[in-house]
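Every protein chain of the complex appears in place save one, which is left out.
Just so it is clear, A, B and C label the chains in written order, and each chain counts residues from 1 on its own.
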Amino acid sequence: MTSTASVHDGTDGADVAPEQLSDVVIRFAGDSGDGMQLTGSQFTNTSAILGNDLSTLPDFPAEIRAPAGTLPGVSAFQVRIADYDIHTPGDVPDVLVAMNPAALKTNIGDLKPNGILILNSNEFKKVNFKKAKYEVDPREDGSLDGFRVFEVELTRLTREALAETELGNRDKDRCKNLFALGMIYWLFSRTMDNTIEWLGKKFAKKPDIAAANIRAMNAGWNYCDITGAFQVRYEVMPAKLEPGTYRNINGNSAAALGFVAGSRRSGLPLFLGSYPITPASSLLHELARYKHFNVTTFQAEDEIAAICASIGAAFGGSLAITTTSGPGIALKSEGMNLAVMTELPMVVVNIQRGGPSTGLPTKTEQSDLLQVLFGRNGESPMPVVAPSSPADCFDAAVEACRIALRHMVPVIFLSDGYLANGSEPWKLPTVEDLPDLRGNFASGDDLDDDGQFLPYRRDAETLARPWAVPGTPGLEHRIGGLEKQDGTGNVSYDPENHELMTHLRAEKVARVADTIGDLEVHGDPEGGELLVMGWGSTLGAITGAVNTACDNGLKVSRAHLRHLNPFPKNLGDVLSRFDKVLMPEMNTGQLALLLRGKFLKDIVTYSKVQGKPFTRNEILAKIEEMMEVGND
Amino acid sequence: MTSTASVHDGTDGADVAPEQLSDVVIRFAGDSGDGMQLTGSQFTNTSAILGNDLSTLPDFPAEIRAPAGTLPGVSAFQVRIADYDIHTPGDVPDVLVAMNPAALKTNIGDLKPNGILILNSNEFKKVNFKKAKYEVDPREDGSLDGFRVFEVELTRLTREALAETELGNRDKDRCKNLFALGMIYWLFSRTMDNTIEWLGKKFAKKPDIAAANIRAMNAGWNYCDITGAFQVRYEVMPAKLEPGTYRNINGNSAAALGFVAGSRRSGLPLFLGSYPITPASSLLHELARYKHFNVTTFQAEDEIAAICASIGAAFGGSLAITTTSGPGIALKSEGMNLAVMTELPMVVVNIQRGGPSTGLPTKTEQSDLLQVLFGRNGESPMPVVAPSSPADCFDAAVEACRIALRHMVPVIFLSDGYLANGSEPWKLPTVEDLPDLRGNFASGDDLDDDGQFLPYRRDAETLARPWAVPGTPGLEHRIGGLEKQDGTGNVSYDPENHELMTHLRAEKVARVADTIGDLEVHGDPEGGELLVMGWGSTLGAITGAVNTACDNGLKVSRAHLRHLNPFPKNLGDVLSRFDKVLMPEMNTGQLALLLRGKFLKDIVTYSKVQGKPFTRNEILAKIEEMMEVGND
Amino acid sequence: MTETATLTRKDFQSDQDVRWCPGCGDYAILKAVQSLLPELGIPKEKFVVVSGIGCSSRFPYYMDTFGFHTIHGRAPAIATGLKTSRPDLDVWVITGDGDSMSIGGNHLIHALRRNVGIKILMFNNRIYGLTKGQYSPTSEVGKRTSSTPVGSIDPPFNPLALTLGAGASFVARSVDIFQQHLVDTLRRAAEHRGSAFVEIYQNCNIFNDHAFAYMTDKANRESQAVYLEHGKPLVFNGGAQGIVLNGMRLEVKDLGNGLTEEDCLVWDETNPLLAQMATQLLPPEFPTPLGVLRAVEQPVFEQSVGAQIQNEIDRQGTGSLEELLSAGDTWKVG
Partner (left out) sequence: MTETATLTRKDFQSDQDVRWCPGCGDYAILKAVQSLLPELGIPKEKFVVVSGIGCSSRFPYYMDTFGFHTIHGRAPAIATGLKTSRPDLDVWVITGDGDSMSIGGNHLIHALRRNVGIKILMFNNRIYGLTKGQYSPTSEVGKRTSSTPVGSIDPPFNPLALTLGAGASFVARSVDIFQQHLVDTLRRAAEHRGSAFVEIYQNCNIFNDHAFAYMTDKANRESQAVYLEHGKPLVFNGGAQGIVLNGMRLEVKDLGNGLTEEDCLVWDETNPLLAQMATQLLPPEFPTPLGVLRAVEQPVFEQSVGAQIQNEIDRQGTGSLEELLSAGDTWKVG
């Protein structure tokens, strides 16, 4: 079979000469059972290997597998490929594959005018219209008029292609996504080799299934080639990425690798205490597979136990991590406070989702910022690191470990559902270039002149206290959640000591700023009319919008915060150099409130709370609006 | 015995003519077992009945009953009485009663220069010096030189006074606090009648104990009268309080009564779900005694269950309350969020204490403000009401109930340990003048034209949704923590609906501002150089300081926030009218950060994080500092 | 109340689309509950269904009663507050094995200890369904899941042993697809005064398919299940086998050859030790016991709460707010 396929690699003779595109957005949509995530991932991986820059966004159905064919059961995967450096999975798809009426209904609203729409016409029948809550056949009511519609009998054609196999109809039907993929490979002139190889591996134990899938994909390719169904064919050339070895990675995988790297670079065993919750669970799943890296994953009875087990492991000298989403942070806040008080290093991971309460578990949001900063009783400062892209989750995770271990503080890693599930090419780092995090423990030599060990003696530079792990002779000491006397660590109700410790805990976090570098301004560092400022996952959309605005001749700069506590030291300075600051946030203006309060600078919030990311165009429009106002 | 006593009422012939004072601060300090709280309360009540304005501050030992005579075992009670309107229990005592060396050691630092110091000299012996960590007898090392020291053999004299009784020495010694009280009554020319009556009632079943206590008190009085121990005698005349009936009340008791009043005025049964925690426990204890008011108190297994039970009761149509302190708020935050999402009315009480973590459980602080505002995942607005004095806790509690029931929101009642335990005279309200909170439930008539019930239909004025309690025919509906469709309340993942609901929840809280009235400025409402702004329990110290500053000729105004979300509508306006705003807070500047962020006004934080309240003089000094800088 | 007589299963079906996976055992349990409630003679508006989070906890949306889909693990606490403040309501709690035995374990055991009159139905599919298949505290040792790729190591809870240990007054077990037995068991729970805990074996055909097939498969139903019925001997396998008490040990015996029903242990749902023994009847050695393990009358929490309030009202009179406010030492000014 492989030989058959290799005939059809993206370079072979097809009738239609491919039109060159620089940037394409494709969305695969179907029922949860239709394998859309797999289809999308395969197209992505092939494109990555062909050298495109890319960005993806899966859109899972909410929580429960709804009955086949219904609206809540729709699963989609969007991928954007380009021949230049891109930052988001794209605002609107150029191509939509809709495997059934429900998929059409939930996705057609986003398709670009005149976009390509591929329908599996076998599924367009009464029973499915009803499930999708269509009163009439959407193909007949004019609603698809503005698109280039290609109706294909995907189900029938797939069955026919597999007629000779031993498979039953159900198994045959499972291959129809590969038929669709074959069509898209043809349309974008891509090789099928990678997918063929992958199928071979994946179904190594079921060669008939592998063969059927490959056959279906070939059939899809041939269908296009032979019938000339499409009048066009496209090609997207490789992007000029920085030289290096790349892989495609999503945010949670990147973070998981970052934590393993933190563990390796510190020489500490990694301990993860976690309780499953969307969209953080995959961190637990992934780390559970790294036991041979001396990684212990502990699925606790709840979030409280998860962080508490991590605190215990931190006390014992592990690199301790706990992963969750907003509702879990609510439960962990008492434990986080204990870590603050006992000054133990650990990383608390929050993959944000739509809130409040259970909210929108599968949707993205940035609305837990003030929660992670302030959601604990008393004055309880914690550093916060926010990754800005899927691949950046790796670096941000290493950075969180670095801060925790060097400064003896619990640190927040603040990602979101969009980063967690989205993917992009990641240039593999060189292990030796990662920070060296070794050498953390106090030893029996760290006694005072009078032979006493002071568990709250402070490092002159960082104010960190020593990490004196049980088992070290001579360092026996007691810690706990009551206020501590500086130095001895004994319980203290002394008013002045409490004030001192409050300030020390704050100052210790503030001093993290000494090691994080300045905020970089992209555009005009000297200042100007408008600065677009962001944090976290809005980076892509902001960068796209600012770049376009600049291309359009507007003078706009941008800056992106990765450290949300403490802020880079030059932040106030940067803000003061711009007349206006625009801050898009997927909340109602949380960071803006903080920056306004801290710097008394009028920051304009652009808020979006819809469970989905900003589009480039939304931000562009806002920039244009603000620049016009400024021109009055 | 009563007849003996009445000879000695405050007005009878004593040799020394009382000197008139307008303001006196007395502190009783002794071992936890010495009955200092009782002694202080008796003096307070008598003074109240004599018409003084007053303010008290008990200072319990931290957590555990330490061995008798040790420093951690010291218990103190401070009372300030005055012939004018006062606001704090006083910065420095004029009189200190120290029942043992430990009490002396922990309290002498506060005594006013030349203040009166009464010592129980029987306790000043080696074993007790050791317990109090005195190396030498403090009476002999010159450290008491600046005070008027009165050494009295309290233990011996009490035993002698009770020689004829049947009591054992242990029981006799238990009466020595009454001996001391008798002395203080003499010194301040007060009647002993109230205490005699109270002892009679309290020990109704043990008349010998009552008699012994009374006899000891008389002995103390006589000791002063006969020996002429004191060269002076004082009198504090009644204050000119507003006409009315008064009682002395502490903050937690006042709040408990406020909630009972809320229940009565709404006609709803009160349900309290709680878990004991210092300094909130007394709310549970007190409400547990009001069963005949149809009050149900439920001691849950933890704070989570406590708020959840309250949520259940709120769903069922009770006036639901949950009480705790900061660490408990951390645990309740997930539940609070559920109440926000389901828009159920309830009051969440936080009696703040020193943090972070377990922190300083018996000390006061205002450091949970940002926690209650932001400590939940997602955008989760809740109104916050902060009482400003012990008696004000009553009104603030009623106000919290009003907001919850009228606006269908969970509301935070944000008090602190200082208010909880401190007391002051409270002018009894007229029940009919309390707000009428009746009429909350939807009925079967609230169906739409098509006979459907919409659990998230909104009141045009307040945006409140209907409260449709189970048991009402025709109103069957489902609520929950997932995002709701406005109107129907069905689960909705629709992006626009989520944004709409986010804004509706915010707007609903914002509209509370329509009913809370404007912020009042005391001083110059037109504005001026300096506004001292505060919230919560700093009211007394700020008022004292501002009044004194004004008396000293400075032009200072003050304003105090009781609603911390939403703010009064004129707040921005008020802030803009002053050149400078000073904000004393028992945290590192939490409300200041918020106001700066919201109004871009440079607010100067005066922070104190010592587990104890501001003194008037501290704030006065800060005011003077700021005014001088302004005069440059 | 007369109109309740006319209630039917349909009256308890809400207008929401049911969104469990096709083939999920939750459907059968929904059907059983919707069949039972109309029979209870309780007006529809008196029913409240409270749930936590999980696939199972979507249950209230499908019931046309008052419903509350709360937060993970907390349903027993919320139901406790509701029932304590509103004893007139008929409160049902729907929960999963993760919801009730993992995050919610403490609320569960405390509700049972207090004997609050709520009916707790635990859908035990031995897996986390909603979060896509992690192992749960009822998963068997060695379970390979997304969070335990080389197998879980912690021994599961025995839900019946745990709840008995917590002092539950009613403990029972049934199976999603044994519809009649399920309805009968739920009826017993409904009629019980105080807390009732019912473990319902539920198949999650997506993440833990066939978890109970050893017993639910047609071929094994007779041989792998034994029905506990108060006052009746423990006979199963169509009368071919029985369970016999030998000293302090339960044994499976083939009947016949002189051994008859009469020799089998007679089930007594009020005997705490028997209930304990039943929890230890584990496959493959023993048939799985289904039915009511324990049912005893004990004081009911919300009734005691109400009685204390009534007592105080009787003793002190209904409280007067004026008097309360002016209690203690007061004085007049002006």
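To be clear about the criterion, a residue touches a chain if its C-beta (ideal position, glycine included) is under 8 Å from a C-beta of that chain, and two chains touch if they have at least 3 such contacts.
Quick caveat: nothing in here was measured; it's all calculated off a predicted structure.
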{"item": "Chains shown that the absent chain touches, full complex", "value": "A, B, C"}
{"item": "Per the touch definition above, residue among B:139, B:233, B:285 or B:598 touching the missing chain", "value": "B:285"}
{"item": "Residue of B:39, B:52 or B:70 in touch with the missing chain, whole complex considered", "value": "B:70"}
{"item": "Contact residue for the chain not shown (choose from A:294, A:515, A:548 or A:617)", "value": "A:294"}
{"item": "Which of C:39, C:154 or C:222 contacts the chain that the document leaves out", "value": "C:154"}
{"item": "Footprint left on chain A by the chain that the document does not show", "value": "45, 48-49, 51, 194, 238, 241-248, 257, 260-261, 264, 269, 271, 273, 290-296, 298, 300-302, 304-305, 308-313, 315-318, 320, 334-335, 338, 342, 427-429, 431, 470-482, 490-491"}
{"item": "In chain C, positions touching the absent partner", "value": "102-106, 109-110, 113-115, 137, 150-151, 153-158, 161-167, 245, 248, 271-274, 276-277, 280, 298-299, 301, 304-305, 308, 311-312"}
{"item": "Residue ranges of chain B at the interface with the undisplayed chain", "value": "63-68, 70, 72, 275-278, 281, 284-285, 288-289, 291, 297, 299, 301-303, 327, 357-358"}
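We take it that only the chains that are shown with their structure count from here on.
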{"item": "Distance between chain centroids, defined by C-alpha means - chain A, chain C (Å)", "value": "40"}
{"item": "Intercentroid distance (Cα basis), chain B paired with chain A, Å", "value": "47"}
{"item": "Touching two or more other chains - residues of chain C", "value": "53, 71"}
{"item": "Chain A: positions in contact with at least two other chains", "value": "327, 357-358"}
